[in-house]
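With one protein chain withheld, the remaining protein chains of the complex are depicted in position.
In this document, chain identifiers A and B correspond to the written order of the chains, with residue numbering beginning at 1 in each.
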Amino acid sequence: MTQTEVDIVKKTATLARLELGEAEIAKFGEQFGRILEAFQKLSKLDVSGVEPMTGATALSDVLRDDRAKPSLERERALSNGPKHDGEYFIVPKTIGGDA
Amino acid sequence: MSGFADYAKLDATALRDAVVSKRTTAAAVVEAALARIAALDPRLCAFSSVLAESARERAKELDFALARGEPAGALCGVPFALKSNMCLEGVEAHCGSKILAGYRPPYTAPFVQRLLDEGAIVVGTTHMDEFAMGSSGENSAYAVAKNPWDPARTPGGSSSGSCAAVAARMVTFSLGSDTGGSVRQPAALCGIVGFKPTYGRVTRYGLVAFGSSLDQVSPFTRSCRDMELVMSVISGADEHDSTCLPHPPIDPDRSDSVRGLRLGVPKEYFAGGLDADVRARVEAAIQQLVALGATTVPIELPHTEYAIPTYYVVATAEASSNLARYDGIRYGVRKPGDGSLQGMIAATREAGFGPEVKRRILLGTYVLSSGYYDAWYVRALKVRRLIRNDFDAAFERVDLIVCPTSPTAAFELGEKSDDPVAMYLSDVMTVPTSLAGLPAVSVPCGKVSQGGKALPVGLQIIGPSLADARVLRAARVFETATKHQSELYALDLSALEGAAR
Partner (left out) sequence: MSQTAIPTSGPTPQGVGVVSKKTGVRWVPVIGLEVHCQLKTETKLFCSCRYEFGASPNTRVCPVCTAQPGALPVLNREALALAVRVAVALGANVAPRTKFDRKNYFYCDLPKGYQISQFDQPFCTGGGLTLPSGKRVRLTRIHLEEDAGKAIHDRGDTTLVDLNRAGVPLIESVTEADMQTSDEAYEYLTSLKEILQYAGASDCDMEKGSLRCDVNVSVRPEGEPWRTKVELKNLNSFKNVKDAIEHEIERQIEAYESGDKSKFPVQETRLYDATTQTTRTMRSKEDAHDYRYFPEPDLVPFHVEPAFVELQRTMLPELADARRARYQRDFGLSAYDAGVLTGSRALADFFEMVVKLSGNAKETANWITNGVLANLSDPTIAAKTVDELPFRPHDLAELVQLVTDRTIHNNVGRTVLRAMFETGKSARQIVKEQGLEQVSDEGQLEKWCREALVGKDKVIADVKAGKTKAVAALMGPVMKASKGSANPQLVQEILLRIIQTEM
């Protein structure tokens, strides 16, 4: 395993909000390296002019009418929440922004 | 109330007949199912939850309705199981993950509702690889399901429990989900029928997402006629899923012949890595189809070797985003972390996800991240197109493609669990069809002997887009002619009865 792989795993884990321990980082770093190496063959293929296939259907223009349906009762909407006060989901104090 | 004695000998079609013709009652069927689960499941670990009370209540309702002369549904009185990544209001759907322990969906998936509306009775939810990521069932945070043919071996994955439950005849059919082979591969390894429909034939609403552009609800049955029956109920348009096709439900093909069908035999699927005994069974099966009037055409699917990396890039990219919602806020198990919001989210995910899920989230996050997106993700989407083009070209010359479902028979539990690359390769025969969105069935085609155990082998039949009925017809004709189905009924499970090991 190289330092680069460890760095990649650390940076990626932060992006993915995974608080990996040192042992995990080492293990994933090693596996990551092997997986990416095995997958390198993709880069050897000539894909110029090929349209990316983003979905498995040829469907398009699937729309619904703008008609309201009943919402969930609040009790049910909150029922699986690990912390709520009967009105809101409660999370640790955080100040504005999507940081 | 004593159970229906013939319960484990009948498929869904026959069982419904027995209930509707009043040779037995739905209540007796449910008791037989519960008794069999009680006897076998401690050893097989297929079930995560057994819904005994609601099943009994529903059976009573159905019996009353029948007694009043009300019309019987297409699956009246037939017990089934759900993979635990499917939503049934109020019933825990933990997806094999600690992060969703205790999660009870506030809604019911339309494909489940359609089964219930036709009189099918849900008796339980089944174990699975966490978030359907795995090929052996070993990535469950709860319990590892066993293969009824040899409990030391995997039933396959990720729909391990749903498959084992049908193979051990604890339920008559079950639902699994197939993203890269998670139904076809276990079906092959357990000697039952597993079918992944054309992408979009069954609504995904209420199926917890793994790889959105690949996931399809896919049933396990013991007979092909059952598969046709179950598909006719769950398939069809649904307004909740933008990617669900507007076509009517799959209508079983009336033909019972394969005469004149051109079967493509892709050479890439018979190359290295394929177990010799498995290969022999599959080739014999193809010869049987030829004897039944089909012809074979050698074909090439030249991009097959790129399917595994392509699949793992696409599926993990989608999964990394699909699994972002598990943040400990609206549901699931929360861990406080350092007390900040982002710290709580990270600690929750770290504690809640198992190693394979983390590995795939990392991989998927990586291939989408700035600087790698084009080189990995976009490139994989382009290769995906090339793989689909391979199939399109082949289907200009053939009606169906036949090949193995899995390169090996059931492997031993623990054999590959520490080697992700080896585990990924066990999907090599099923992943290309998933990428192409095509219908494919695995149907039993005999047994091989390994370690003194007879283990089933599956024949995979792949069709062009929307040719679901043709795929199932060919499988049915093969099944009827070969009677491999009877091997499952001959499997003696009495040694497994009793307490867990």
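Everything below uses one rule, namely that a residue touches a chain if its C-beta (ideal position, glycine included) is under 8 Å from a C-beta of that chain, and two chains touch if they have at least 3 such contacts.
Source: prediction; values computed, not measured.
Considering the whole complex, the hidden chain is in touch with A, B.
Within the whole complex, the absent chain has one touching residue among B:L341, B:L363 or B:A410, and that is B:L341.
Across B:L62, B:A164, B:L368 or B:L488, the single residue that touches the chain missing here is B:L368. For the chain missing from the display, the contacting residue among B:A18, B:A109 or B:V122 is B:A109, taking the whole complex into account. With the whole complex as reference, residues 15, 17, 54-55, 57, 59-69, 71-72, 74, 77-78, 85, 87-99 of chain A touch the missing chain.
Touch with the hidden chain on the side of chain B covers residues 85-87, 93, 95, 100, 103, 105-107, 109, 204-209, 211-213, 239-243, 317-318, 320-321, 323-327, 329-331, 341-342, 345, 365, 368-370, 373, 377.
Note that only the chains that are shown with their structure count from here on.
Distance from the chain A centre to the chain B centre is 24 Å, each centre being the mean of its Cα atoms. Residue ranges of chain A in contact with chain B, taken from their complex: 8-9, 12-13, 15-20, 24, 27-28, 31-32, 34-35, 38-39, 41-43, 45, 47, 50-57, 59, 62, 64, 72, 76-77, 79-83, 89, 91-94, 99.
Remark: chain B residues 102-104, 106, 199-200, 213-214, 239, 242-243, 245-246, 303, 305-306, 308-310, 312-313, 320, 324, 327-334, 336-337, 339-347, 349-350, 353, 355, 358-359, 361-363, 365-366, 369, 375-376, 378-386, 388, 420-421, 424, 435-437 touch chain A in the complex.
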